[in-house]
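One chain of protein is taken out of this complex; the other chains stay put.
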Amino acid sequence: MTEPLLSIEDLTVGFKTPRGTVLANKHLSLTVAAGETLGIVGESGSGKSVLCRAILRLLPSPPAEISAKSLSFGGRDLMKLKPGEMRSVRGQDIAMVFQNPMTSLNPVWPIGDQVSEGLRIHRGLSQAASRKAAIDILKRVGIPSAEVRVDDYPYQWSGGMMQRAVIAMAMTGEPKLLLADEPTTALDVTIQDQILSLLMELRRETGMAIILVSHDMSVISETCDRVAVMYAGSIVELGSSAEVLSAPLHPYTHGLLRSIPHLDAPSGRLATIGGQPPDLSRLDPGCPFASRCPVASDECRALPIALTTLPGGRATACHFPERVALLDRKAAS
Amino acid sequence: MAIIAERSAPRRHPILQEIASWSLSLQCGSLIMLIIVLAAIFAPWIAPYDPNEQDFEALLMPPGRLHLFGTDSLGRDIFSRVLFGARIDLVIGFFTTYVPMTYGVILGAYAGYKGGWFDAVLMRFIDVAMAFPFLVLIIVILAILGPGVQNIYISVFILAWTMYARLARAEMLVERGKDYMTAVKVLGFPQRRIILRHGLPNVINSSIVFSASDFVLNILLVSGLSFLGLGIQPPEPEWGAMIAEGRDFIRDAWWIATMPGFAILATGAALALIGDGLAQRLGERHHTTV
Partner (left out) sequence: MTDQPSLIVEDLVVEFAKSRSLADLATGTYPPTVRAVDGVSLSVRPGETLGLVGESGSGKSTIGKAILGLNHPKRGSIRFEGKTFAERDAHAQAAFRRRVQMVFQDPYSSLNPRLKIGSAIAEVLRFHAIVPETEVQAEVLRLLSLVGLPSAMAERRPRELSGGQRQRAGLARALAVRPSFLVLDEPVAALDVSIQAQVLNLLVDLRRELGLTMLFVAHELGVVRHMSDRLAVMYLGQIMETGPSDAVFRDPRHPYTRALLSAVPKMTTVKRLRAAVTQGEIPSALNIPSGCRFRTRCPMAQPICETVPPDVTVGEAHHARCHFAATPTNNSESGRKR
């Protein structure tokens, strides 16, 4: 098997707070192959955004405490890089797109300058060449009349256009991996559609891998080859998106899927996951989902559980994944 | 109806817990201020001598066993005078700060909420008032009305509210767009209730923080005016007046001016710490406890 592009082994990210250390990511392991799209789905507090920032070493070190057995990208261990070396990875090998395009762009610089800055730094182009290349990239991401609009300021653009500009900036370094943290959550439905298509096109053209973080399962199902479901800082399920979404092996995934109102589903009560998201500073020893799990038993509450790979390639962090199938029968009865 | 399980937070001794959560600045500042206030309240019992009692046998005594802070040119005990001076300065500081703050924030809250001509007129008035140097205006008013505490109050009450109005208005401009303000409008509450009961408590944070500095500045104002002879008249033991009296003796009997000076310093430092600590503490209020 070819070497994965990104390989994370046993990543733990903790934040020191007055109430103790909160573990936002607990012993996470996952891999991303070159050219693959991996989706990460979870709700607030699941740790999905922290994971992206941890990969790019964007978390300042107090209050964050990061440890990992290895965090390797393209063969290099990112944990062992010096700050200067890490800086060359950022933007060039790994790029990131954030949720809110309005705060991702500098409001007092013209958009063209923000894009061409990346070109000058990552590709060493001259002022004139980078301006031309910026116009080309903006055209590529779908900005109409890019030659004219290259000098616009962010406030003159809509959310969708700004997000395209952010994607353009991310592409200037020709990254091999793009981290997209809820890139369409703040956008209208039809614009979200355009941005997702754009990301998929860019991926086909450049062969880059994408980690797409979202709370929206449908977005992930349409765009990602594999999906990791996160809860309370751990990955609770991992597998191909087709399999995970049609036959989940973790009660949380199941609950999440059932609680979404679908366009073609009949109205009626939505299945809900009882209870509240957990308080990360006060987690019980066993499975973090046990207190809300409809099929939990005593072992679940007492015994810790890690993501275990099952024969067949899927992985789940559930003591009794076979019980998930029961949930459908329970609901139907 | 399904009831959601909730995370309970244990709550004991709410006041003690609150104080324990304060930053070091706030705790120290409050402690110092508490000592000063208690000293002022209990001055008649703590002071070893009557502040106006003159003892010609003990003129210009340096600090020592009998007179903790020494005596001045009339044999009056400086320590007792400083204690009694605290009563004067703290009271004046309090009223010159919090009385204008009260109507200042109300005017600012109204202006911020209503906008329109009321806001425009008020803001122009404030702009004009703040364009003049505060001290000069006060001195002019005192020159017209004559020196003395009452006139200081009058002149400060005329001018000092403007800063609070500005601060409250600025906060109200943000607050009025928030959904809870819309909600109470939709619930049919009259405008006065919306502004005063719902808006006002949420727009005074910056004014509270500012009042800590204002308190100090007002004490300095009164001390300065008394120093110039326009404020508290002798023989009242106001700190600034005492510094004025000690001016001529600064080389030989440094304690006469310096001790009240330390008192002002301590009060100012305490208030500065409180102001800092409050700014932090009030800022925390708006975030979730996660």
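A few remarks follow.
The first chain written gets the first letter, and so on, giving A and B; residue counts start at 1 in each chain.
Heads up, the rule we're going with is that a residue touches a chain if its C-beta (ideal position, glycine included) is under 8 Å from a C-beta of that chain, and two chains touch if they have at least 3 such contacts.
None of the values given here were measured: they were computed from a predicted structure.
When the omitted chain is restored, the residue from A:Ala33, A:Leu58, A:Met102 or A:Met200 that touches it is A:Met200. Of the candidate positions A:Ile94, A:Leu125, A:Ile273 or A:Leu307, contact with the unshown chain belongs to A:Ile273.
Of the candidate positions A:Pro18, A:Pro261 or A:Gly312, contact with the hidden chain is made by A:Pro261.
Across A:Gly124, A:Pro144 or A:Gly312, the single residue that touches the chain missing here is A:Pro144. Per the touch definition above, the residue from A:Ala242, A:Ala302 or A:Ala325 contacting the chain not shown is A:Ala242.
Although one chain is not drawn, its touching partners on chain A can still be listed: residues 43-44, 144, 158-161, 188-194, 196-198, 200, 215-219, 221-223, 225, 241-242, 245-246, 255-257, 259-265, 267, 269-273, 276-277. The chain not shown here touches chain B at positions 1-4, 6, 8-9, 178-180, 182-189, 193, 198, 201-202, 285-289.
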